[in-house]
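The complex appears here minus one protein chain, its other protein chains still in place.
Now for subunit A:
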Amino acid sequence: MISQFFILSSKGDPLIYKDFRGDSGGRDVAELFYRKLTGLPGDESPVVMHHDGRHFIHIRHSGLYLVVTTSENVSPFSLLELLSRLATLLGDYCGSLGEGTISRNVALVYELLDEVLDYGYVQTTSTEMLRNFIQTEAVVSKPFSLFDLSSVGLFGAETQQSKVAPSSAASRPVLSSRSDQSQKNEVFLDVVERLSVLIASNGSLLKVDVQGEIRLKSFLPSGSEMRIGLTEEFCVGKSELRGYGPGIRVDEVSFHSSVNLDEFESHRILRLQPPQGELTVMRYQLSDDLPSPLPFRLFPSVQWDRGSGRQALNVRLHLPLPRGVVSLSQELSSPEQKAELAEGALRWDLPRVQGGSQLSAPLLPPSFNGPPSHGLSTSAPPLGLGPASLSFELPRHTCSGLQVRFLRLAFRPCGNANPHKWVRHLSHSDAYVIRI
């Protein structure tokens, strides 16, 4: 049972406030929440807070605080799940979730909240049921973008860009306005993996953990069936092995309840009729045995260790240094890169790393009596150095090796051209730690 729901901006300004039961406080609860949150001592958790018979439970999502208050001892799992579902729902209806979109669509948000929750009880969160009741249309701002110009193409010729969807293409409201018929039928399918790795100082792997997700965002009219074909070598659990090539194995898989698994056993095909909006089709986990080698290695230096032709983006190395190190001299290979000292640690930013390349950054802290680069040749490294952690994004690469073979739609829209289908593969780091 929820008493109030509110959305605060990252600076604590209330954007949305709704009181469902009229039994508590008033608008200043939102302010109270923010004061409590900012005044919290470092070792206490802000997720659930208590004040005067009222529990505040919140999540942070795209820079916003989504908060509910309740006076009862409720299930925290359900409430957090509801909050993240609300975040997705608002994102679906407003295009994307953010301070700007929320404040442009206040009426729509209130209308949604009215339907989702009644008297503090969840009624429904399915996009399908809600769309019958929602009258307001989303206001989307279309900022001027150079991309629009470039995709027009010279003399009407098709350019390379027009075959690639802009990265912001998926962030638009699900409900196409009823008047606008030119809306594209599009499907976005993302295979996203989060990698957390721990490598010991001698290079041996201590922990590998891959959390993968297949996310689908559909703008097709609901009820249209689609089939997603996964790599045939894909297998679940340790016992099963398929094909002769290197198997792609994951430890645990869970599917969304709307997925039909009839063809999964034989052909690794997922059949589903997705509702409009975002949906996590499949989640999987893989630990310890990784089929492909790890993307980065750090001997004395960081090495990007995959086939050429690919690249990693936004690589950042974070290396705590012993206290007393106040400055360091650097020789970096390109001006794009940046290395700086902050809060007793080294930060080395590499906007782009080409596949197969080996980078070195001879960094020499003056007060540090060691070999020029952190060589492992001599004695053990001093205490207080390391462990180094990397953060990065690897487009078009999955660490488990899982690929989407095809995405077929049974549905043919009348009049319109074939629906656009976009498939992305992406790995990014959750924690990539290398002990020195």
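Simple rule for what comes next: a residue touches a chain if its C-beta (ideal position, glycine included) is under 8 Å from a C-beta of that chain, and two chains touch if they have at least 3 such contacts; residues count from 1.
Assume contacts and distances are computed from a predicted model.
Entry comment: the absent subunit's protein name, as recorded by UniProt, is "AP complex subunit beta", drawn from "Cytochrome c oxidase subunit 7B, mitochondrial", "AP complex subunit beta", "ER membrane protein complex subunit 10" or "Transporter". Per the touch definition above, the residue from A:L90, A:V315 or A:V433 contacting the chain not shown is A:V433. The residue touching the chain not shown here, chosen from A:K36, A:R131, A:R227 or A:R283, is A:R283.
Of the candidate positions A:L206, A:V236, A:L261 or A:A410, contact with the unshown chain belongs to A:L206. If you put the missing chain back, the residues of subunit A touching it would be 1, 22, 42-48, 50, 53, 55, 57-60, 72-78, 80-84, 114, 118-119, 121-126, 133, 135, 194, 196, 198, 206-207, 209, 211, 252, 254-257, 283, 285, 287, 318, 320, 323, 343-345, 383-384, 387, 389, 391, 430-431, 433, 435.
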